[in-house]
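Removed: one protein chain of the complex. Kept in place: all other protein chains.
Chains: A, B and C, in written order; residue numbering restarts at 1 for each.
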Amino acid sequence: MTIYILCLVLFAIGIYCLIVKRNLVKKIIGLGIMEYAVNLFFILLGYRHNGNAPILDKQFGVGNFVDPLPQALILTSIVIGLGVTALMVAIAVRIYEKYNTFDIDEIRRLKG
Amino acid sequence: MLPIFVIIPLGCAFLIPLASKIRQGLGRILATFAAALLLFFSLKSIFWLNAGAKVYYLGGWRPPFGICMVLDGLAVLMLLVVNLVGFLALVYSWDYLKRYTSDNLYYTLFSLLLAGLNGVVISGDLFNLFVFLEITSIASYALVTFGTEAEELEASFKYLVLGSVASTLILLAIGFLFGHVSTLNMADIADTLRYSPAKYLLNFSLALFIMGFGLKTALVPFHAWLPDAHPAAPAPISAMLSGVVIKTIGVYALVRVVFNIIGFTQLASSIFIGLGIISMVAGALLTVGQWDFKRLLAYSSVTQIGYVIFAIGLGTPLGIVGGLLHLFNHSLFKSLLFFNSGSVEFSVGSRDLHKLGGLANSMPVTSATSLVASLSISGIPPFCGFWSKLIIIIAAFQANHIIGGVVCIVVSMVTLAAFLKVQKYAFIRKIETLASAVKEVPISMKISMLILAILCIGVGLFFNSFISTVIQPAAQVLLEGLNYTAKVLGKG
Amino acid sequence: MKKPGMSLIVKRITKITVSLIFLFGVYIALHGHLTPGGGFAGGVIIALSFIHVVLAFGKDVALKRINEKAASIIESLGGLMFLGIALLGVMGGYFFLNVLSKGRPFDLFSSGIIILCNIAILLKVGAGLFAIFIALAFFRMPQEDKEKKE
Partner (left out) sequence: MIELHIILILMILGAIVAMEIESLLSSVIALGAVGAGLTLAFLLLRAPDLAITQLVVEILSLVILIKATVGVEVKSQRLRIKRGYLVFAVIFVVLFIWISRKAIMDLPQFGSPIMKMGSQYIASGLKKTGAANLVSAIILDFRGYDTLGEATILFTSAIGVITVLRKIGRKL
């Protein structure tokens, strides 16, 4: 129970960082933290007490396996996180080239 | 053969970078051919359907095992919306892209956008819906910044941040549902939820879904990104965004999850109605004060989405029919209005209503089609907007929701006032300085605008036959709600 | 004039490690169905090995070996190959059907289309991420231009 609470605390920190911080890179970091928290939450759901990894072996076949389904989903979600981060960094770099700052308030001031 | 809706745009998206290396214009022809094929198949899919739902097992696995694709009344309606507006936007951008560089990147991203939208509509698996929703979002983030100007980049960054927050919230909601049910097929989830309901967890994931999809569809408390992102995008892209994207990944996904998986409870209905009314009122107030043509259209999108959500929230058969019809009509006249604003910007170069004027005689086609669109968005009788707003107002009064009905009427008055202002300033009033230099837009932009105007009038005139063929089966899917599982899994 | 890339020691070591990283990436991708890892992890490792070269030797040296146009072509080819394998399944009746023979479990060529899919993903992910890095690395940051001008 407490492990889920800790995971959601990490998620809440990510949201907080996204809302409050004015710097573009800090927003990218906040989003990264949120992605990490959700990925961890899925795998926590699939964990089985002293289970082992869902890889079959020649010798001792099917043991007490962890749930493989969330692992398959989170492999996709990790790469989604990478794709979104790459796009965000590209746009942030481009904004930096135009406004010469990463700070939202200055950008709004310069935009007029 | 359901997967063709995803194979065609995906294959074309992978081919365009190669094709454009061979010959420059090839990418454009390939993309338009793929969109035409998609439109043909989505029109054909209306007649494929005999009451039930067509289920396609991917990889040969039966539903709970693998992923399945489901085509039912609601999916047919959304396919029609997506591929119709998509094809016309592509035809429009044949000439519109003279203003932009490297158009093969544009056509690749556009085909990926179509692939994502079609993937969302026909997917029968919750996580698969999230993956294709993510493809649509990333493609639309990149397309909003297609002009790489300063304010486009800033608007797109805000849209990207809020869109990614929405996606993460949706993924967390899927996590909670998965934790409780540990299966991902939509029909299977609804089936297991019926036997082991966890009231509090369902309400919490419902709240997360509404926040996530509400952000994607720009309902009022979450609409901060829309008024910046839509005007910044190139005109065909803001037409796709307003007309199709916020409806498919927002309204359609929310409605599919709430009606067919979690079940449409009284709580959900009151939330929908509340959000709908707030969106209508706030959107209308913001629309009136605008002087930038595209920002005015973006704010009016918030109002119209408020109409749709309010109508579907009523839950009565008439309300749902009215909501879905308004969803279809809105995609028609809103994309037409964005095309008009794009043409005005294309030939005059500015979107500010103060500077525009007297374009009626120098741009006949654009002004005529924008007159048709403005009249239909404000619900004037012969046009399509009138019937959907009328049905929604009647449904509101039938469900004795007086406040809602009155709000609908007042808001449609305000919309009428706003769009008459647009007509007067942009097209009818005379100012000498501008009128002479302006010439009409090229042929491909005229064609798509004319087709949309004809459709607006057509749906307006033959509305009851249109309702019975397309809207009624879609409303039936929502009304049946949880026995969606019977159709997909084939058991009770 | 300062030569592009890092110091001599780094270059000498990169010459050795780059091929090892590349080999490791291919190994992880090909044995995706037997050991942990798979197309995605292998593809990212291969992209990292190219990035390793770019960081150590500077942009223009690395681009002689694989330039941006080749990267985007390989990426599209990888995508088409993956779509092709999926369409292969249509012959057997369903879109993503595993048509090829399953083979004996636990040996290398044992699970039909999974290996071919892994190879397709390897190409796509590797080339795609390298194209992303090249686009970012080539994008002149304003202060880098200032340094060039001084």
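Annotations for the structure displayed:
Simple rule for what comes next: contacts are C-beta pairs under 8 Å (C-beta built on N, C-alpha and C of every residue); 3 or more make two chains touch, one makes a residue touch a chain.
On a predicted model such as this, the values are computed, not experimentally measured, just so you know.
Touched by the hidden chain within the whole complex are the displayed chains A, B, C. Among the residues B:13, B:53, B:210 or B:327, only B:13 touches the chain that is left out of the figure.
The residue touching the chain not shown here, chosen from B:46, B:105, B:224 or B:368, is B:105. Residues touching the missing chain, restricted to chain C, are 28, 32-41, 44-45, 47-48, 51, 55, 72, 75, 78-79, 82-83, 86, 95-96, 98, 102-103, 105-106, 110-114, 117-118, 120-121, 124-125, 128-129, 131-133, 135-139, 141, 143-144 (touch as defined at the top).
Touching residues on chain B toward the chain that is not drawn are 10, 13-14, 17, 58-59, 61, 64-67, 98-102, 105-106, 108-109, 112, 115-116, 119, 125, 127-128, 131-132, 134-135, 138-139, 141-143, 145-149, 153, 176, 179-184, 192, 198, 200-201, 203-205.
Residues 1-17, 20-21, 23, 25-26, 28-30, 32-33, 36, 39-40, 43-49, 51-57, 62, 65-69, 71-76, 78-87, 89-94, 96, 101-103 of chain A touch the missing chain (whole complex, contact as defined above).
Going forward, only the chains that are shown with their structure count from here on.
Because contacts link each chain to all the remaining chains, their graph is best described as complete. Of all chain pairs, the one joined by the greatest number of contacting C-beta pairs is A-B. For the pair chain A and chain C, the distance between mean C-alpha positions equals 23 Å. Across the assembly, chain A contributes 94 as residues in contact with two or more other chains.
Counting partner chains per residue, chain C shows two or more touched chains at no residue at all. Residues 3, 7, 10-11, 14-15, 17-18, 21, 56-60, 66 of chain B are the ones touching chain C in the complex.
Of all residues in chain C, those touching chain B in their complex are 69, 72-73, 75-77, 79-80, 83, 87, 89, 92-98. The residues of chain A lying in touch with chain C in their complex are 53, 55-56, 58, 75, 79, 82, 86, 89-90, 93-94, 96-97, 100.
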